[in-house]
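A single protein chain has been omitted; all remaining protein chains appear in their positions.
This part shows subunit A:
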């Protein structure tokens, strides 16, 4: 697929901009801070309904404006779809496909698929587990939009359960204090605590149900990614140790032989087994959860362990290796989406400047055959010759086609 046109209204620095795009490589060139990344960020947002740069939508709307609008014609197998997305910070976004409104914006997901490479990707290999969870979950949603619902449900259950655990924590403190002061207080607090325990079991069962579904999806995904990431990494860094992926579940963390017991993929992907495992994991940490007032077991505490040979990449990998691993994960995602049907649009945000010559060449070889590649670069020399297609110069918010 490819993006045939992009039009922005009040998005980031742009009051209004309209571009026609072609298949093949397109470079946006200009000094930093002129609005290159804003353009490709909009394309990425249209595909995922989230930005690769910020967690909230408010910064996406131009200062002083109420809402931002992204409008784009996406061509897939010679079929054109006009996707329009209105970003309303703090409220629900609205989407239209071919001029008809869709009831939920997420139903417009999947019409455009992108794989975005950015300097921020380094966090995939060097950053917190949350970065890798987001990578997995975003990809999960891109492959099967149903998971957008699973993810939202899980997050909601988690919030409710955490709120309950916090109440439990304060009631317990209240009870301890109350027993010294007034009997009435103590009785009240004790009743509250019983209340908490009985509802906690209910939230446990819902956390386990939605958690097992999310976990099953992630495990399935990791299995599919593993060979692709290893292959991509070997191409980018042929002299390095082989790259591996291992899913680490927070359920069963305390067990002694940690490697086997936490790599849940050895269990096979059976939702019943996973649910049982989560239930057991929750039972184990019950006391700690009540003390700390947060949910300690579940997909929200899991990690995707990246390995090079026998060593974890985090902490042991060099800067270059970390970069290669991050790129390999993105390339694996690209391969996976491509094998599902429909060549996703590749977006390379300021990536080439970060790479040495060898990696730059290898990455170019991999991405060149893609149907459409959108590139941003500070200077024209950062765009490899093989990817010299259309070019736009971006300066002070004006976007001019050069060729």
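The rule is simple: a residue touches a chain if its C-beta (ideal position, glycine included) is under 8 Å from a C-beta of that chain, and two chains touch if they have at least 3 such contacts; residues count from 1.
Note that contacts and distances are computed from a predicted model.
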| item | value |
| --- | --- |
| Chain left out of the displayed complex - its UniProt protein name, from "Cytochrome c-type biogenesis protein CcsB", "Monovalent cation/H+ antiporter subunit A", "Recombination protein RecR" or "Phosphoribosylformylglycinamidine synthase subunit PurL" | "Recombination protein RecR" |
| Residue of A:89, A:127 or A:149 in touch with the missing chain, whole complex considered | A:149 |
| Candidate in contact with the missing chain, chosen from A:70, A:124 or A:196 | A:196 |
| Contact residue for the chain not shown (choose from A:161, A:314 or A:359) | A:161 |
| Subunit A residues that touch the omitted chain in the full complex | 103-104, 107, 145-146, 149, 153, 156-157, 159-161, 163-164, 167, 191-192, 195-196, 198-199, 201-203, 205-206 |
